[in-house]
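Not every chain is included here, but those present sit where they belong.
Chain IDs A, B and C follow the sequence of writing; residue 1 opens each chain.
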């Protein structure tokens, strides 16, 4: 049994912003990917120490963006459409922590894949139409 | 079907910190509760404007603490023990947003109740013993 | 006469991250646009107070993203290619401040236009190819 009783609770909710895009999380995760790539190609200790610190920060930002998508963008009706919504977001957040701990590009790649799964759910629930302001030149 | 494959993925994970306590989220949620109470008892516009701003900030901090508990403290074996873990955490995060939008103490009270449900899961999964450093004088 | 002596100074520079995209600034500016739109359609004072506060924060984030593009992504050779680079970025940053001060959608729209000008320079200087990690499903 779920404690969750949708529709009645959130129907009146309307937050001031309403703009969401998994692209924000993806950009931070790409930074992690590139940092690990650069780390591998440069043995200077100062450079490497900075890579570790900046990767920590970028992975944390990815985490925050994913968390906002999960708690603010996705609604109960989206969970009905994508029953694995919670699992994918949980995995993605935990993968951000893995990326903090890792210097293996495969970990960053796995995070990108999880974000792309969230991205797909965002697209299939109308995210691009309902949350973005059209107009970015192609 | 769940995309989630536990144990093999996270078994090696060991983060540097490991201290978690829902008390952090509760303190911020209590701040929200008290702010609404004080708002009701004071009609000064400056005071009220500050209440709204500080409540926004405190509800955001509650949100961050809940999000960390969900993504970092709770593990797949806890989900098996508490199948409604995801739902309760999701509700709690969404309730933080409701508290931002509201000046009704009942909303802050509901957030406290949800945090107390998380607190119970934290206690029943050994949180106090495994994450805290004993010694706070009673 | 310009004090600026390129190439010799920055040739050795290689930062740990290297991922940039004006999309980050655009998302925040779109938030400002939508907030003003929602403000116009809702006379509740609490809602409006929150709109003003969140808009301030989102415009500040847009400002930070634009500033990073200007100082970190764009290099002297890009300035040769786009002599108005400084002016456009300066205008965009000042327009972020205008958006903080304004409740007129036209101000947010103008900010989006300026960001799109930066976006065009980013694209024409190879930004999508050199800074992003390909793979986001279309």
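Quick note on the criterion: a contact is a pair of C-beta atoms (placed from the backbone, for glycine too) under 8 Å apart; a residue touches a chain by one contact, two chains touch by 3 or more.
If you're wondering where the values come from, they're calculated on a predicted model, not measured in any experiment.
Total copies of the shared sequence across the full complex, per this structure file: 6, with 3 shown.
The criterion applied here is as follows: only the chains that are shown with their structure count from here on.
With each centre defined as the average position of its C-alpha atoms, the distance from chain B to chain C rounds to 33 Å.
Taking each chain's centre as the average of its CA atoms, chain A and chain B sit 20 Å apart. Of all residues in chain C, those touching 2 or more other chains are 47, 50, listed in ascending order. For chain C in complex with chain B, the residues that touch the partner chain are 46-47, 49-50, 53.
Across the complex, chain C is touched by residues 14, 16-19, 21, 23-24, 26-27, 30-31, 33-35, 38-39, 42, 47, 50-51, 54-55, 58, 112, 116, 119-120, 132-133, 135-137 of chain A. The part of chain B that touches chain C in the complex is made up of residues 49, 52-53, 56, 100-101, 103.
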